[in-house]
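One chain of protein is taken out of this complex; the other chains stay put.
Up next is chain A:
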Amino acid sequence: MSPGIEVHNLHLRYGKTTALRDLTFSLSGGKICGLLGRNGSGKTSLLSVLASLRPAPGGSVTIGGEAPFENPRVMPRVCFIPAAGKGASDSADSTRVRTALDLAAATRPRWDRDYAQHLLERFGLPLDKRLSSLSLGMRSALNVTIGLAARAPVTLFDESYLGMDAHARYAFYEELLDDYMATPRTIILSTHLIEEIGSLLEEVVIIDRGRLVLHEDAETLRSQGAVCTGPAEAVDDFTAGMTVLGEQRLGQTKATTVYGPLDDRERERAHAAGLELGPVALQDLFVHLTKELEGSR
């Protein structure tokens, strides 16, 4: 059974800056969860607490029921893959690819050497090159290789696609899904490229300014939004009392994006009023849901 993750009232500050505010959510084990948020929303801060890179200063975090920080039973089971290029040492690193992989093999209890080899070939990674001479995309590919071949029961990918071209990104998504099915585990993917990975996700957590915006089943989320288009007055009548995420006007026509479940009766009501109801893409929902808080930025 893959470990679940519990985050309770998590609070994190860097000096005067609050990175995470009262974050509470719980992920059951063995699922692929998307962690979505704008730049600076706290995605990396959250993942670094989960990965025991820092203690949970306020509130609590447990993985498989135990606090992870400096916990020898939890830490080897969690693999955190930071975004390439974020570590200051990356560009000055004279380590060779081969050595980086040997290090991962030595520290990861479930390392699969054959699978690592397969990934190296698939991404075209040169074993003898120094990390400092790799492009950003190649460094990301190396990180992804380590993250997948480590087969850790909890694997956290933080914007791991940076610099990868479309081919490499799709190879990553394909390997991730295949390997997840072969070796189920708890996976968190942080991203703002939702369109590309949306179909891989079972759950979605959206955070903004360190706060939880929502935690929802991906399929449920996809059916939550609607764009209601028609004569402005009729649209306003229909959407009165609903959660409105955005509005657009073109002459007499208005398109209002609403969030929340619409039942058959409401759909019929819209149809009878001559309104059109269209679906909202996950990416659009995300943009609307995180824009709503802009006023408080």
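Everything below uses one rule, namely that a contact is a pair of C-beta atoms (placed from the backbone, for glycine too) under 8 Å apart; a residue touches a chain by one contact, two chains touch by 3 or more; residues count from 1.
The rule is short, and it goes like this: contacts and distances are computed from a predicted model.
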item	value
Record-based protein name (UniProt) of the chain missing from this complex, from "GntR family transcriptional regulator", "Putative ABC-type transport system, permease component", "Fumarate hydratase class I, anaerobic" or "Chemotaxis protein CheC"	"GntR family transcriptional regulator"
Contact partner of the left-out chain, one of A:102, A:174 or A:276	A:174
Option touching the unshown chain, where A:200, A:214 or A:232 are the choices	A:200
Contact set of chain A toward the excluded chain (per top definition)	31-32, 173-174, 177-178, 181, 195, 198-202, 218-219, 222-223, 278-283
